[in-house]
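All protein chains of the complex are present and in place, except for one that has been dropped.
And then subunit A:
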């Protein structure tokens, strides 16, 4: 930390925490998605800022599960740039935007099922252990 150190000391101020701080995300530049040049309605590449293999591969899988999709793939163009590219090509005039939207919805539905089943399995396991 540059400059004097003493002025950094924490105070006991009873301040109310600002609301805007609540949803501050430490990963920079998120909430950003754009369409790369050369896109048509049935074939487009998207660029996501601040995303990586975590969302990229999961989203690729769930989009590939859509029978209207001819091709879906993702890449991290450069390891030191915090960006993820996703390419979608569809059959029969199906819009890539609806396909991407459906993919996100499906992935969220999947997460809900995983949470439900995991919670049930854990509670059963804990109850069983207690009874044993």
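The working rule: contacts are C-beta pairs under 8 Å (C-beta built on N, C-alpha and C of every residue); 3 or more make two chains touch, one makes a residue touch a chain; residues count from 1.
Definition applied: contacts and distances are computed from a predicted model.
Engineer: Match the chain absent from this complex view to the correct UniProt protein name in "Light-independent protochlorophyllide reductase subunit B", "DNA-directed RNA polymerases I and III subunit RPAC1", "Translation initiation factor IF2/IF5 domain-containing protein" or "Dynactin subunit 6".
Structural biologist: When "Light-independent protochlorophyllide reductase subunit B", "DNA-directed RNA polymerases I and III subunit RPAC1", "Translation initiation factor IF2/IF5 domain-containing protein" or "Dynactin subunit 6" are compared with UniProt, the left-out chain turns out to be "DNA-directed RNA polymerases I and III subunit RPAC1".
Engineer: For subunit A, enumerate the residues touching the unshown chain of the complex.
Structural biologist: Residues 1, 5, 8-15, 17, 21-22, 24-27, 30-35, 48, 51-55, 57-62, 64-67, 69, 97, 100-101, 104-115, 117-122, 124-126, 129 of subunit A touch the chain absent from view.
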